[in-house]
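Before we start, here is the structure in question, set down as C-alpha coordinates.
The complex appears here without one of its protein chains, the remainder shown in place.
Each chain carries a letter (A and B) given by its place in the written order, and its residues are counted from 1.
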Amino acid sequence: MQIFQYLGATTRSGFAKLGRATFFLFHCLPGLIDVLQRPHLLIRQIYSVGVLSFLLITISGLFVGMVLALQGYYTLSDFGAEASLGIMIAASLVRELGPVVTALLFAGRAGSALSAEIGLMKTTEQLSGMEMMAVDPIRRVIFPRFLAGIFSMPLLAALFSAIGIVGGYMVGVGMLGVDEGPFWSQMQAGIDFYDDVVNGFIKSLVFGFVVTWIALFEGYDAMPTSEGISRATTRTVVNSAFSVLALDFILTALMFGDT
Amino acid sequence: MDKIVTIKNLVFMRGQRKIFDDISLDIQRGKVTAIMGPSGTGKTTLLKLIGGQLSPQSGSVVVNQQNVHQLKRAELFALRKQMGMLFQSGALLTDIDVYENVAFPLREHTKLSESMIRTLVLMKLQAVGLRGARHLMPAELSGGMARRVALARAIALDPMMIMYDEPFTGQDPISMGALIHLINSLNKTLGLTSIIVSHDVQETAAIADYIYVLSDGKIVGEGTPEQIAASDSEWVQQFMQGKADGPVHFHYPAPDYFDDLMSNQLS
Partner (left out) sequence: MSNTYTQDTLVGFFVACGIAALFYMALQVSNLSSYLDTSDTYTITASFDNSGGLKVKSKVSVAGVTVGRVSAIKLDKNRYESIVEMQIEKKFNTLPTDTTASIFTAGLLGEQYVSLEPGGSDEYLQDGDAIDITQSAIVLEQVIGQFLFKKASE
(Lines give C-alpha, C1' and ligand atoms only; values in the text may rest on other atoms or scores of the structure.)
Protein backbone atom coordinates (compact mmCIF):
# COMPACT_ATOMS: atom_id res chain seq x y z
CA MET A 1 0.00 0.00 0.00
CA GLN A 2 2.75 2.37 0.96
CA ILE A 3 4.35 2.00 -2.43
CA PHE A 4 1.17 3.16 -4.13
CA GLN A 5 0.86 6.07 -1.75
CA TYR A 6 4.44 7.02 -2.49
CA LEU A 7 3.92 6.70 -6.24
CA GLY A 8 0.74 8.75 -6.07
CA ALA A 9 2.38 11.50 -4.06
CA THR A 10 5.42 11.59 -6.37
CA THR A 11 3.27 11.78 -9.50
CA ARG A 12 1.17 14.51 -7.99
CA SER A 13 4.14 16.61 -6.93
CA GLY A 14 5.65 16.04 -10.37
CA PHE A 15 2.57 17.48 -12.04
CA ALA A 16 2.46 20.34 -9.56
CA LYS A 17 6.06 21.16 -10.42
CA LEU A 18 5.39 21.04 -14.15
CA GLY A 19 2.45 23.36 -13.58
CA ARG A 20 4.59 25.81 -11.62
CA ALA A 21 7.27 25.64 -14.30
CA THR A 22 4.73 26.43 -17.02
CA PHE A 23 3.32 29.34 -15.07
CA PHE A 24 6.88 30.53 -14.48
CA LEU A 25 7.56 30.40 -18.22
CA PHE A 26 4.53 32.50 -19.12
CA HIS A 27 5.22 34.88 -16.29
CA CYS A 28 8.67 35.73 -17.61
CA LEU A 29 7.64 36.36 -21.23
CA PRO A 30 6.63 40.04 -20.75
CA GLY A 31 10.29 40.57 -19.86
CA LEU A 32 10.77 40.89 -23.61
CA ILE A 33 9.63 44.50 -23.30
CA ASP A 34 12.35 45.28 -20.76
CA VAL A 35 14.99 43.60 -22.91
CA LEU A 36 13.95 45.51 -26.01
CA GLN A 37 14.16 48.77 -24.12
CA ARG A 38 17.47 47.94 -22.52
CA PRO A 39 19.42 45.49 -24.70
CA HIS A 40 22.33 45.69 -22.31
CA LEU A 41 20.51 43.36 -19.93
CA LEU A 42 20.67 40.70 -22.64
CA ILE A 43 24.27 41.33 -23.68
CA ARG A 44 25.43 40.86 -20.09
CA GLN A 45 23.75 37.48 -19.95
CA ILE A 46 24.97 36.35 -23.35
CA TYR A 47 28.40 37.05 -21.97
CA SER A 48 27.98 34.85 -18.92
CA VAL A 49 25.97 32.13 -20.66
CA GLY A 50 27.54 32.03 -24.12
CA VAL A 51 30.99 33.59 -24.09
CA LEU A 52 32.06 31.77 -20.93
CA SER A 53 31.05 28.45 -22.50
CA PHE A 54 32.91 29.25 -25.73
CA LEU A 55 36.23 27.65 -24.86
CA LEU A 56 34.72 24.49 -23.41
CA ILE A 57 32.53 23.97 -26.47
CA THR A 58 35.21 24.62 -29.07
CA ILE A 59 37.82 22.40 -27.43
CA SER A 60 35.31 19.60 -26.87
CA GLY A 61 34.15 19.92 -30.48
CA LEU A 62 37.71 19.67 -31.75
CA PHE A 63 38.40 16.49 -29.82
CA VAL A 64 35.08 14.86 -30.67
CA GLY A 65 35.76 15.50 -34.37
CA MET A 66 39.26 14.06 -34.07
CA VAL A 67 38.00 10.92 -32.32
CA LEU A 68 35.26 10.48 -34.92
CA ALA A 69 37.89 10.63 -37.66
CA LEU A 70 40.05 7.98 -35.98
CA GLN A 71 37.21 5.60 -35.18
CA GLY A 72 35.52 6.13 -38.52
CA TYR A 73 38.74 5.56 -40.41
CA TYR A 74 39.41 2.19 -38.80
CA THR A 75 35.89 0.97 -39.50
CA LEU A 76 35.57 2.40 -43.01
CA SER A 77 38.99 1.21 -44.15
CA ASP A 78 37.81 -2.39 -43.61
CA PHE A 79 35.36 -1.79 -46.46
CA GLY A 80 37.75 0.29 -48.49
CA ALA A 81 35.43 3.23 -48.03
CA GLU A 82 37.79 5.79 -46.47
CA ALA A 83 36.47 8.32 -48.96
CA SER A 84 33.23 8.39 -47.01
CA LEU A 85 35.02 9.58 -43.87
CA GLY A 86 34.02 13.21 -44.48
CA ILE A 87 30.32 12.50 -44.82
CA MET A 88 30.40 10.19 -41.81
CA ILE A 89 32.00 12.83 -39.57
CA ALA A 90 29.83 15.65 -40.86
CA ALA A 91 26.58 13.70 -40.66
CA SER A 92 27.18 12.54 -37.10
CA LEU A 93 28.20 16.03 -35.98
CA VAL A 94 25.60 18.10 -37.77
CA ARG A 95 22.65 15.83 -37.10
CA GLU A 96 23.34 14.44 -33.65
CA LEU A 97 26.53 15.12 -31.77
CA GLY A 98 26.63 18.87 -32.37
CA PRO A 99 23.24 19.66 -30.83
CA VAL A 100 23.20 16.87 -28.24
CA VAL A 101 26.72 17.04 -26.84
CA THR A 102 26.63 20.83 -26.85
CA ALA A 103 23.35 20.75 -24.93
CA LEU A 104 24.81 18.36 -22.36
CA LEU A 105 27.96 20.45 -21.93
CA PHE A 106 25.84 23.59 -21.85
CA ALA A 107 23.68 22.13 -19.07
CA GLY A 108 26.80 21.29 -17.07
CA ARG A 109 28.54 24.60 -17.65
CA ALA A 110 25.90 27.30 -18.00
CA GLY A 111 22.80 25.54 -16.68
CA SER A 112 24.23 24.64 -13.31
CA ALA A 113 25.70 28.13 -12.96
CA LEU A 114 22.32 29.70 -13.70
CA SER A 115 20.57 27.49 -11.14
CA ALA A 116 23.11 28.30 -8.47
CA GLU A 117 23.00 32.01 -9.25
CA ILE A 118 19.20 32.25 -9.11
CA GLY A 119 19.02 29.99 -6.06
CA LEU A 120 21.57 32.13 -4.26
CA MET A 121 19.73 35.31 -5.20
CA LYS A 122 16.62 33.80 -3.68
CA THR A 123 18.44 32.70 -0.53
CA THR A 124 20.01 36.11 0.03
CA GLU A 125 16.60 37.78 -0.42
CA GLN A 126 17.75 39.61 -3.55
CA LEU A 127 14.65 38.48 -5.45
CA SER A 128 12.41 39.41 -2.54
CA GLY A 129 14.18 42.74 -2.29
CA MET A 130 13.51 43.47 -5.95
CA GLU A 131 9.87 42.65 -5.48
CA MET A 132 9.68 45.16 -2.67
CA MET A 133 11.32 47.72 -4.94
CA ALA A 134 8.38 47.12 -7.28
CA VAL A 135 10.60 45.30 -9.79
CA ASP A 136 9.34 41.94 -10.98
CA PRO A 137 12.34 39.63 -10.60
CA ILE A 138 10.96 37.05 -13.01
CA ARG A 139 10.79 39.65 -15.74
CA ARG A 140 13.91 41.55 -14.82
CA VAL A 141 16.28 38.74 -13.76
CA ILE A 142 14.95 35.55 -15.30
CA PHE A 143 13.91 36.58 -18.79
CA PRO A 144 17.21 38.06 -20.02
CA ARG A 145 18.97 34.87 -18.91
CA PHE A 146 16.34 32.78 -20.62
CA LEU A 147 16.69 34.65 -23.88
CA ALA A 148 20.48 34.53 -23.66
CA GLY A 149 20.33 30.74 -23.28
CA ILE A 150 18.04 30.28 -26.27
CA PHE A 151 20.19 32.62 -28.33
CA SER A 152 23.59 31.19 -27.36
CA MET A 153 22.84 27.49 -27.67
CA PRO A 154 22.43 27.27 -31.50
CA LEU A 155 25.58 29.36 -31.97
CA LEU A 156 27.50 27.10 -29.62
CA ALA A 157 26.18 23.98 -31.36
CA ALA A 158 27.15 25.38 -34.77
CA LEU A 159 30.62 26.15 -33.43
CA PHE A 160 30.91 22.65 -32.01
CA SER A 161 30.00 21.02 -35.33
CA ALA A 162 32.15 23.33 -37.45
CA ILE A 163 35.21 22.91 -35.23
CA GLY A 164 34.53 19.18 -35.03
CA ILE A 165 34.60 18.92 -38.83
CA VAL A 166 37.87 20.85 -38.90
CA GLY A 167 39.23 18.46 -36.26
CA GLY A 168 38.09 15.49 -38.31
CA TYR A 169 39.73 16.98 -41.37
CA MET A 170 43.00 17.50 -39.51
CA VAL A 171 43.13 13.87 -38.36
CA GLY A 172 41.53 12.26 -41.40
CA VAL A 173 43.31 14.13 -44.16
CA GLY A 174 46.34 15.39 -42.25
CA MET A 175 47.30 12.37 -40.17
CA LEU A 176 45.66 9.34 -41.78
CA GLY A 177 46.14 10.45 -45.38
CA VAL A 178 42.56 10.26 -46.62
CA ASP A 179 42.25 11.97 -50.00
CA GLU A 180 41.07 15.55 -49.58
CA GLY A 181 38.86 15.72 -52.68
CA PRO A 182 36.31 13.01 -51.87
CA PHE A 183 36.45 13.98 -48.18
CA TRP A 184 34.80 17.31 -49.02
CA SER A 185 32.86 16.37 -52.15
CA GLN A 186 31.14 13.37 -50.56
CA MET A 187 30.38 15.51 -47.53
CA GLN A 188 28.79 18.19 -49.66
CA ALA A 189 26.85 15.65 -51.68
CA GLY A 190 25.57 13.87 -48.59
CA ILE A 191 24.76 16.74 -46.22
CA ASP A 192 21.59 18.49 -47.23
CA PHE A 193 21.26 22.08 -46.12
CA TYR A 194 17.59 21.93 -45.14
CA ASP A 195 17.39 18.34 -43.93
CA ASP A 196 20.60 18.34 -41.95
CA VAL A 197 21.97 21.79 -41.17
CA VAL A 198 18.64 23.52 -40.59
CA ASN A 199 17.20 20.58 -38.65
CA GLY A 200 20.32 20.45 -36.48
CA PHE A 201 19.90 24.15 -35.87
CA ILE A 202 16.25 23.67 -34.85
CA LYS A 203 17.28 20.86 -32.53
CA SER A 204 19.84 23.03 -30.78
CA LEU A 205 17.28 25.83 -30.47
CA VAL A 206 14.85 23.46 -28.77
CA PHE A 207 17.57 22.10 -26.49
CA GLY A 208 18.67 25.61 -25.56
CA PHE A 209 15.09 26.47 -24.65
CA VAL A 210 14.60 23.36 -22.53
CA VAL A 211 17.95 23.43 -20.73
CA THR A 212 17.69 27.12 -19.85
CA TRP A 213 14.11 26.75 -18.74
CA ILE A 214 14.97 23.83 -16.46
CA ALA A 215 18.02 25.60 -15.05
CA LEU A 216 16.21 28.84 -14.26
CA PHE A 217 13.13 27.15 -12.86
CA GLU A 218 15.14 24.81 -10.63
CA GLY A 219 17.05 27.79 -9.28
CA TYR A 220 13.89 29.77 -8.71
CA ASP A 221 12.08 26.81 -7.15
CA ALA A 222 15.04 25.85 -4.92
CA MET A 223 14.68 25.72 -1.16
CA PRO A 224 16.42 28.83 0.14
CA THR A 225 19.19 26.95 1.93
CA SER A 226 22.66 25.85 0.85
CA GLU A 227 21.43 22.27 0.60
CA GLY A 228 18.50 23.42 -1.51
CA ILE A 229 20.84 25.14 -3.96
CA SER A 230 23.12 22.14 -4.28
CA ARG A 231 20.09 19.94 -4.96
CA ALA A 232 18.78 22.40 -7.51
CA THR A 233 22.04 22.41 -9.48
CA THR A 234 22.17 18.62 -9.45
CA ARG A 235 18.57 18.39 -10.60
CA THR A 236 19.29 20.88 -13.36
CA VAL A 237 22.07 18.75 -14.83
CA VAL A 238 20.18 15.46 -14.41
CA ASN A 239 16.82 16.71 -15.70
CA SER A 240 18.44 18.60 -18.58
CA ALA A 241 20.41 15.56 -19.71
CA PHE A 242 17.33 13.40 -19.52
CA SER A 243 15.10 15.89 -21.34
CA VAL A 244 17.68 16.54 -24.06
CA LEU A 245 18.15 12.85 -24.83
CA ALA A 246 14.42 12.12 -24.79
CA LEU A 247 13.63 15.15 -26.95
CA ASP A 248 16.43 14.21 -29.32
CA PHE A 249 14.70 10.93 -30.00
CA ILE A 250 11.38 12.63 -30.67
CA LEU A 251 12.88 15.34 -32.86
CA THR A 252 14.97 12.85 -34.83
CA ALA A 253 11.91 10.70 -35.45
CA LEU A 254 9.98 13.75 -36.66
CA MET A 255 12.74 15.26 -38.79
CA PHE A 256 14.53 12.36 -40.36
CA GLY A 257 11.61 9.94 -40.29
CA ASP A 258 10.32 10.16 -43.83
CA THR A 259 12.70 10.62 -46.72
CA MET B 1 -4.08 60.98 14.31
CA ASP B 2 -3.31 60.04 10.72
CA LYS B 3 -2.88 56.29 10.27
CA ILE B 4 -0.71 55.12 7.40
CA VAL B 5 -1.15 51.38 7.96
CA THR B 6 -4.22 49.74 9.46
CA ILE B 7 -4.28 46.01 10.08
CA LYS B 8 -7.65 44.52 11.03
CA ASN B 9 -8.37 40.98 12.29
CA LEU B 10 -5.44 39.53 10.39
CA VAL B 11 -5.17 35.74 10.32
CA PHE B 12 -2.23 34.08 8.60
CA MET B 13 -1.50 30.39 8.59
CA ARG B 14 1.55 28.57 7.36
CA GLY B 15 0.44 25.00 6.84
CA GLN B 16 -1.41 24.07 10.01
CA ARG B 17 0.46 26.59 12.14
CA LYS B 18 -1.24 29.86 12.97
CA ILE B 19 1.36 32.61 12.65
CA PHE B 20 -1.10 35.45 13.30
CA ASP B 21 -4.32 34.82 15.13
CA ASP B 22 -6.67 37.73 14.66
CA ILE B 23 -4.37 40.70 15.26
CA SER B 24 -5.22 44.35 14.71
CA LEU B 25 -2.81 47.25 14.85
CA ASP B 26 -2.35 50.79 13.56
CA ILE B 27 0.78 52.59 12.47
CA GLN B 28 0.82 56.37 12.73
CA ARG B 29 2.18 58.51 9.94
CA GLY B 30 5.53 60.14 10.63
CA LYS B 31 6.23 58.06 13.75
CA VAL B 32 8.62 55.23 14.54
CA THR B 33 6.58 52.16 15.35
CA ALA B 34 8.29 49.05 16.65
CA ILE B 35 6.95 45.53 16.46
CA MET B 36 8.77 43.34 18.94
CA GLY B 37 8.66 39.75 19.96
CA PRO B 38 10.83 36.66 20.23
CA SER B 39 12.36 35.00 17.19
CA GLY B 40 9.93 32.88 15.22
CA THR B 41 6.82 34.92 15.99
CA GLY B 42 6.50 35.93 12.37
CA LYS B 43 7.64 39.53 12.56
CA THR B 44 9.21 39.36 9.12
CA THR B 45 6.05 37.69 7.86
CA LEU B 46 4.10 40.72 9.06
CA LEU B 47 6.27 43.02 6.95
CA LYS B 48 5.79 40.78 3.92
CA LEU B 49 2.03 40.93 4.49
CA ILE B 50 2.17 44.72 4.60
CA GLY B 51 4.27 44.74 1.43
CA GLY B 52 1.83 42.41 -0.30
CA GLN B 53 4.36 39.61 -0.85
CA LEU B 54 2.16 37.24 1.16
CA SER B 55 -1.61 37.06 1.37
CA PRO B 56 -3.51 36.51 4.63
CA GLN B 57 -6.21 33.88 5.14
CA SER B 58 -8.55 36.55 6.44
CA GLY B 59 -8.49 40.12 7.66
CA SER B 60 -7.23 43.19 5.86
CA VAL B 61 -4.11 45.30 5.54
CA VAL B 62 -4.78 48.87 4.47
CA VAL B 63 -1.82 51.03 3.48
CA ASN B 64 -2.50 54.65 2.62
CA GLN B 65 -6.24 53.98 2.18
CA GLN B 66 -5.58 51.04 -0.20
CA ASN B 67 -6.33 47.46 0.71
CA VAL B 68 -3.05 45.80 -0.20
CA HIS B 69 -4.47 42.37 -0.99
CA GLN B 70 -7.23 43.59 -3.28
CA LEU B 71 -4.98 45.65 -5.51
CA LYS B 72 -4.17 44.67 -9.04
CA ARG B 73 -0.58 43.83 -9.76
CA ALA B 74 0.22 47.21 -11.32
CA GLU B 75 -1.43 49.07 -8.44
CA LEU B 76 0.45 46.99 -5.93
CA PHE B 77 3.72 47.78 -7.69
CA ALA B 78 2.84 51.48 -7.68
CA LEU B 79 2.19 51.27 -3.94
CA ARG B 80 5.46 49.45 -3.34
CA LYS B 81 7.39 52.30 -4.92
CA GLN B 82 6.24 54.33 -1.92
CA MET B 83 7.42 51.69 0.55
CA GLY B 84 11.03 50.97 1.27
CA MET B 85 12.08 47.76 2.88
CA LEU B 86 15.36 47.03 4.55
CA PHE B 87 16.01 43.30 4.64
CA GLN B 88 17.94 41.64 7.40
CA SER B 89 20.69 40.63 5.02
CA GLY B 90 20.56 43.91 3.12
CA ALA B 91 19.57 41.98 -0.01
CA LEU B 92 21.99 43.99 -2.16
CA LEU B 93 22.43 42.75 -5.71
CA THR B 94 25.77 41.02 -5.54
CA ASP B 95 26.78 41.38 -9.18
CA ILE B 96 26.84 45.20 -9.21
CA ASP B 97 28.69 47.72 -7.05
CA VAL B 98 27.35 50.01 -4.33
CA TYR B 99 26.70 52.90 -6.70
CA GLU B 100 24.71 50.73 -9.12
CA ASN B 101 22.76 49.17 -6.28
CA VAL B 102 21.53 52.55 -5.11
CA ALA B 103 20.91 53.59 -8.71
CA PHE B 104 18.95 50.40 -9.39
CA PRO B 105 15.45 51.59 -8.36
CA LEU B 106 16.04 54.91 -10.12
CA ARG B 107 17.02 53.20 -13.36
CA GLU B 108 14.10 50.80 -13.12
CA HIS B 109 11.39 53.31 -12.34
CA THR B 110 12.48 56.65 -13.72
CA LYS B 111 13.83 57.95 -16.98
CA LEU B 112 16.24 60.38 -15.36
CA SER B 113 19.41 61.38 -17.14
CA GLU B 114 22.69 59.83 -16.09
CA SER B 115 23.84 63.04 -14.39
CA MET B 116 20.59 63.32 -12.41
CA ILE B 117 20.96 59.72 -11.27
CA ARG B 118 24.52 60.41 -10.24
CA THR B 119 23.48 63.41 -8.16
CA LEU B 120 20.66 61.51 -6.47
CA VAL B 121 22.79 58.43 -5.76
CA LEU B 122 25.56 60.53 -4.23
CA MET B 123 23.01 62.39 -2.10
CA LYS B 124 21.55 59.16 -0.77
CA LEU B 125 24.99 57.69 -0.15
CA GLN B 126 26.04 60.89 1.61
CA ALA B 127 22.99 60.56 3.87
CA VAL B 128 24.18 57.14 5.04
CA GLY B 129 27.82 58.24 5.16
CA LEU B 130 29.07 55.89 2.43
CA ARG B 131 29.69 58.23 -0.47
CA GLY B 132 33.32 57.15 -0.40
CA ALA B 133 32.43 53.48 -0.73
CA ARG B 134 30.55 53.79 -4.00
CA HIS B 135 32.95 51.62 -6.01
CA LEU B 136 33.00 48.70 -3.58
CA MET B 137 31.20 45.48 -4.41
CA PRO B 138 28.64 44.18 -1.88
CA ALA B 139 30.95 41.29 -0.96
CA GLU B 140 33.56 43.81 0.24
CA LEU B 141 31.19 45.49 2.70
CA SER B 142 30.77 44.69 6.38
CA GLY B 143 27.29 43.73 7.57
CA GLY B 144 26.63 47.19 8.97
CA MET B 145 27.80 48.93 5.80
CA ALA B 146 25.69 46.61 3.65
CA ARG B 147 22.62 47.60 5.67
CA ARG B 148 23.43 51.27 5.28
CA VAL B 149 23.78 50.86 1.51
CA ALA B 150 20.48 48.99 1.49
CA LEU B 151 18.99 51.90 3.42
CA ALA B 152 20.30 54.36 0.86
CA ARG B 153 18.70 52.20 -1.83
CA ALA B 154 15.42 52.01 0.11
CA ILE B 155 15.18 55.82 0.26
CA ALA B 156 16.27 56.32 -3.35
CA LEU B 157 12.71 56.80 -4.57
CA ASP B 158 11.78 58.97 -1.55
CA PRO B 159 9.17 56.59 -0.13
CA MET B 160 6.59 57.56 2.48
CA MET B 161 7.54 54.74 4.80
CA ILE B 162 10.34 52.29 5.44
CA MET B 163 10.11 48.86 6.97
CA TYR B 164 13.19 47.69 8.82
CA ASP B 165 13.57 43.95 9.30
CA GLU B 166 15.80 43.27 12.32
CA PRO B 167 18.11 46.21 11.62
CA PHE B 168 20.23 45.74 14.75
CA THR B 169 20.84 42.00 14.69
CA GLY B 170 24.49 41.04 14.66
CA GLN B 171 25.86 44.58 14.66
CA ASP B 172 28.81 45.79 16.65
CA PRO B 173 28.09 48.74 18.99
CA ILE B 174 29.49 51.34 16.59
CA SER B 175 27.48 50.31 13.54
CA MET B 176 24.49 49.81 15.81
CA GLY B 177 24.85 53.40 16.98
CA ALA B 178 25.21 54.55 13.38
CA LEU B 179 22.03 52.74 12.37
CA ILE B 180 20.02 54.08 15.31
CA HIS B 181 21.19 57.57 14.46
CA LEU B 182 20.29 57.07 10.79
CA ILE B 183 16.81 55.70 11.40
CA ASN B 184 16.12 58.49 13.83
CA SER B 185 17.40 61.28 11.62
CA LEU B 186 15.63 59.96 8.50
CA ASN B 187 12.44 59.85 10.49
CA LYS B 188 12.83 63.36 11.85
CA THR B 189 14.30 65.17 8.84
CA LEU B 190 12.40 63.51 6.01
CA GLY B 191 9.21 62.86 7.97
CA LEU B 192 9.36 59.19 7.01
CA THR B 193 7.17 56.67 8.73
CA SER B 194 9.28 53.85 10.10
CA ILE B 195 8.22 50.35 11.05
CA ILE B 196 10.91 48.47 12.92
CA VAL B 197 10.69 44.76 13.51
CA SER B 198 13.17 43.71 16.14
CA HIS B 199 13.94 41.73 19.25
CA ASP B 200 16.69 44.07 20.39
CA VAL B 201 14.85 45.66 23.26
CA GLN B 202 17.10 48.52 24.41
CA GLU B 203 17.99 49.90 20.98
CA THR B 204 14.45 49.71 19.70
CA ALA B 205 12.92 51.21 22.80
CA ALA B 206 15.36 54.10 22.49
CA ILE B 207 13.98 55.31 19.15
CA ALA B 208 10.41 53.96 18.99
CA ASP B 209 7.41 56.21 19.53
CA TYR B 210 5.08 53.27 19.95
CA ILE B 211 5.66 49.58 20.53
CA TYR B 212 3.61 46.47 19.84
CA VAL B 213 4.74 43.24 21.50
CA LEU B 214 3.82 40.03 19.70
CA SER B 215 3.79 36.52 21.07
CA ASP B 216 2.22 33.30 19.77
CA GLY B 217 0.37 35.12 17.02
CA LYS B 218 -1.26 37.64 19.35
CA ILE B 219 -0.50 41.15 20.53
CA VAL B 220 0.35 40.83 24.20
CA GLY B 221 1.24 44.44 24.88
CA GLU B 222 1.25 47.86 23.27
CA GLY B 223 2.05 51.42 24.23
CA THR B 224 4.81 53.97 24.36
CA PRO B 225 8.18 52.69 25.56
CA GLU B 226 7.39 54.01 29.04
CA GLN B 227 4.03 52.27 29.14
CA ILE B 228 5.58 49.02 27.98
CA ALA B 229 8.34 49.25 30.59
CA ALA B 230 5.69 49.74 33.27
CA SER B 231 3.51 46.93 31.95
CA ASP B 232 2.14 44.56 34.56
CA SER B 233 2.12 41.65 32.12
CA GLU B 234 4.61 39.06 33.32
CA TRP B 235 5.32 38.04 29.78
CA VAL B 236 6.15 41.57 28.63
CA GLN B 237 8.37 42.03 31.65
CA GLN B 238 10.26 38.83 30.90
CA PHE B 239 10.78 39.86 27.29
CA MET B 240 11.78 43.45 27.99
CA GLN B 241 14.22 42.52 30.72
CA GLY B 242 15.52 39.37 29.11
CA LYS B 243 14.95 37.00 32.04
CA ALA B 244 15.85 33.37 31.38
CA ASP B 245 12.75 31.92 32.97
CA GLY B 246 9.23 33.20 33.34
CA PRO B 247 6.02 32.63 31.44
CA VAL B 248 8.24 31.54 28.55
CA HIS B 249 10.11 28.58 29.97
CA PHE B 250 13.82 28.03 29.56
CA HIS B 251 13.19 24.38 28.73
CA TYR B 252 11.58 23.14 25.59
CA PRO B 253 8.58 20.98 26.60
CA ALA B 254 9.97 17.57 27.65
CA PRO B 255 9.07 14.65 29.92
CA ASP B 256 10.15 14.84 33.53
CA TYR B 257 13.95 15.11 33.76
CA PHE B 258 14.38 12.40 36.42
CA ASP B 259 12.08 9.95 34.65
CA ASP B 260 13.83 10.64 31.35
CA LEU B 261 17.26 9.82 32.76
CA MET B 262 15.98 6.69 34.57
CA SER B 263 14.18 5.24 31.54
CA ASN B 264 17.49 3.99 30.25
CA GLN B 265 16.20 2.36 27.10
CA LEU B 266 16.72 3.02 23.47
CA SER B 267 13.32 3.84 22.14
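Assume a contact is a pair of C-beta atoms (placed from the backbone, for glycine too) under 8 Å apart; a residue touches a chain by one contact, two chains touch by 3 or more.
The model shown is predicted, which means the values in this text are computed figures rather than measured ones.
Taking every chain of the complex into account, the omitted one touches A. Looking at A:S60, A:S92, A:S128 or A:S161, the residue that reaches the missing chain in the full complex is A:S161. The residue from A:L76, A:L120, A:L176 or A:V197 that touches the chain not shown here is A:V197.
Considering the full assembly, A:M187 is the residue among A:M187, A:A215 or A:A232 that touches the omitted chain. Within the entire complex, the positions of chain A that touch the omitted partner chain are 40, 43-44, 46-47, 50-51, 54, 90, 94, 152, 154-156, 158-159, 161-163, 165, 184, 187-189, 191-193, 196-197, 201, 259.
Convention: only the chains that are shown with their structure count from here on.
The centroid of the Cα atoms in chain A and the matching centroid in chain B are 43 Å apart. Those residues of chain A that touch chain B in the shared complex are 120-121, 124-126, 128-136, 140. Residues of chain B touching chain A in their complex: 48, 51, 53, 77-78, 80-81, 83-85, 87-89, 91-94, 104-105, 108-109, 150, 153, 157.
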